[in-house]
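Only one structure is covered here, and it is reproduced in the block below.
With one protein chain held back, the other chains of the complex are shown just where they sit.
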Amino acid sequence: MRPTVPWLRPLVALVVGGVFFIPLYIALINVFKESRQVASGAMSLPIPPTFDNLIRVLTSPDSLFWSSLRTSVLVTSLSIIILTVLSAMLGHYLARQNTWWSRVIMVLLLCGLMIPPQVILIPITQVLKALGLMSTLQGLVLFNVGYYVPFGVFVFSGFMKGVPRELEEAAAIDGATRWQTFWKIVFPLLRPATASVLIFLGVWIWNDFLNPLIIYGPREGTTIMTGIYKSLGQYAADFGGMFALMFLATLPILVFYLLLQKQFVKGLTGGATKG
Amino acid sequence: MSEKGGTVNKLFAAGAMTLAVALALSACSSNTPSGSQSSAPASGGKQKVSFLVFPSPNLPESYWKAQVDLVTKANPDLEVELVAAPSESERNDYAKQLAASGQLPDVQIGMQDLIALEPSLATWTPEELKDFLCPTCGAVNGKILQLPTNTQTIPNVYYSKKLFQKAGIAEPPKTYADLLADAEKLKAKGITPFVTGGVFVTSQPWTAILATDLYAKTPDWMTKRRGGEVKFATDPAMKAATQKFTDLATKGYLDKRQIGQDYPKTQEAFLGGKGAMYPMGSWFAAAADASSMKDDIGVFAWPGDDGALHMPTFTGGGLSVSATAKNMAAAKKFALAFQLTKENLDASVKADALFPAIKGYTPPSDTGPVFKAVYDLWQKALNEKATVPAFSWEAGDTAMLPGMQGKFWSTAQDLVSGKKTVDQALAFLDTEWEKSG
Partner (left out) sequence: MAAGTTIHHHKPGHAQAGVRWRRPGGKGAGLWHFLSFAAPGTLIYFCLVVLPITLSFGYSLTDQALLRPKTHFVGLRNYQLLLQDETFLQSLRVTTILTLIVVIVPNVLGVAIAVLLDRRGWLYNALRSVFFTPMVISSVVISVIWTRILADDGPINQGLRALGVSEPPGWLSDPDIALYSLSSIVCWQMLGFCVVVYLAGLQGVPQELAEAAAIDGAGPARRFWSVTWPLLAPALTINTVVLLISAFKIFDHVKVITNGGPGTGTTASVALVILQEGFVENRTGYASAEAVVMLIVIALLSVITLRVLQRREVQL
């Protein structure tokens, strides 16, 4: 296993990584360049850097960024917290019960993992309309919960198999209720799974485009991604502003991800290594 | 584990806080009735109206704000909430998507697929239409759904005088043969003769050729197509016109690489000197006058074989009101005020080079040179009774079937890129027509 040329691997890795990074580099540096410079030379370094683009987006009179940021933060945080609670309990229930109907529910949920939203969007609008929740924030959150619950259950119930059943039995013998046992004893043990679910769903829901575009009508405002889409026309000639808006829209979720990166990657690869 | 556990604990604390805040906020927002949900006048006795507009290079968000402010200043009882469509070219699709999901704003501007939107729109009465020059323009099944506020000529040919000079062209072409000869001269000098672009832009020369070669002879062609008397693929005039359009691409007068760029980019390309001629609607005059090269831009009407003037025009494009608007009276009041206030019309002339079709209205005198040229061309066509419909831009009962406009535009791109032959393209349009009907 001795490498014949010791510097070859780092060099190749660096070059490949560098090429891969170019689009991100372009996106990043153009935030700090004037629109004129963006059009003429996209690759050049921003010297001197300008913060005009960021300031323009942050202080724009229509406050597009701030209002869609608020919407996105609300939608994402509400959705992932409700999802974590509901799918942890459901996952626990399905992992511990072995009745025919719990198996049916599990199979139906697993099928839900591969259903593309496009297939159900048309009837979803009808269902939400019937509930009086079409084009409301609550409606979008409700859809997110319904659509992503299979993923949460999948992660939690898989993880639950590794939690010793004896713990719960002991608690039951001590007279604890199911509710107490779950929240006081089991749930704290599920932290890695919870972290994975929070991060995965956080990233997906934050970045979601199609569902808010259809479900969360235009009157109430936009989420951050539909906001970007809708301002493409407005920023058509203002590349710097566009890149600044995209940068600001990505920053919160990127920070969220970086903070919890370890759990994220672990959650992602848990199945691949087969233990 | 303890370290990670710490992070997760903090996350939970943060999460719980967010949840509390979020719940509080969403409770608030669900308690406040928004304009769309309440029929009663909102606080302060104001009548709320939501208004779907579209941003374009000519019409940024600030323009719409200013226009609405003019109306609300004169009508303090109205309160208007702006809703922006993603882009100019997508405003129609967007409105239809909103209508289909029950979210159409109370008032819309510039809807094109009126037939598809018919069930969602309120009808205007003759009394409400008394100030409009053409109170029957754009009728759908005899009903007027959209205020016929302005006329547009689609397209004119804008050209760069400098680039024409460079290619040794002394004056704008008079006949179609002249136009081709000039294009050849430009190409020989390495200048792209025609600037083109994506979405509807590609089809502009096609619309122009159909005006001089098809509509000039058969002004009711579309009605005949709707009656099944003619078809795209079997009509010789349609086929010849389409062949002429396709030849422009095969001869290299159109740069087919430009069909990937959106409308704002296309405009920028012409104003940046990336081509000599730009077939485009009258609204481009506003952008031309606002640019630094306004004195370099000339205008001529797309010439036919015999050189006679046939100007494709379209009247309509104004405001329409949703049939389910909660406050119909306020919505209609706003729409009429928006369309009939002189300051609003003046602003639309300056920003979007519209020709208001309102009785007794004349455009302000301080418009730019390009607008004047385009306006004069239209007046000349009116005097000579030389106006014809603008193909794919017609409205209501004389328009293509719902959804066909987009198909026509994308077919123009297929012809320019060489993806479809003339026969394939026309057969495709017939097939899609049957599907829409």
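A and B label the chains in the order they appear, each numbered from 1.
Note that in this section a contact is a pair of C-beta atoms (placed from the backbone, for glycine too) under 8 Å apart; a residue touches a chain by one contact, two chains touch by 3 or more.
Everything numeric in this text was worked out from a predicted model, so none of it was measured.
Considering the complete complex, the chain that is not shown touches A, B. Across A:Ile124, A:Leu137 or A:Leu201, the residue that sits in touch with the chain not pictured is A:Ile124.
Within the whole complex, the absent chain has one touching residue among A:Pro192, A:Gly217 or A:Gly233, and that is A:Pro192.
In the complete assembly, the contact with the undisplayed chain comes from A:Ile253, out of A:Leu74, A:Leu137, A:Leu201 or A:Ile253.
Across A:Leu58, A:Leu86, A:Ile185 or A:Ala237, the single residue that touches the chain missing here is A:Leu86.
The chain omitted from view is touched by exactly one of B:Gln97, B:Thr246, B:Ser320 or B:Asn344, namely B:Gln97. Residues of chain B in contact with the chain left out of this view: 90, 93, 96-97, 99-102, 116-117, 119-120, 198-199, 256-261, 265, 402-403, 407, 410-411, 413-414, 417, 419-420, 428, 431-432, 435-436. Touch with the hidden chain on the side of chain A covers residues 1, 9-10, 12-14, 16-17, 20-21, 23-24, 26-27, 39, 41-43, 86-87, 89-90, 92-94, 96, 98, 102, 105, 108-109, 111-112, 114-124, 126-127, 142-143, 145-147, 149-150, 153, 158-159, 161-165, 168-169, 172-173, 175, 177-179, 182, 192-193, 196, 203, 206-207, 209-210, 214, 225, 228-229, 232, 239, 242-243, 246, 249-250, 253-254, 257, 261, 265-275.
By our rule, only the chains that are shown with their structure count from here on.
Between the Cα centres of chain A and chain B there is a gap of 37 Å. Chain contact summary for the complex, chain B toward chain A: residues 4-5, 7-8, 11, 15-16, 18-19, 22-23, 25-26, 29-30, 34-36, 50, 52, 54-57, 60-62, 81, 83-88, 97-98, 100-103, 105, 262, 264-265, 268. Chain A contributes residues 61-62, 73-74, 77-78, 80-81, 125, 129, 134-138, 191-192, 194-195, 198, 214-215, 217-220, 229-230, 232-234, 236-237, 259-260, 262-263 to its touches with chain B in the complex.
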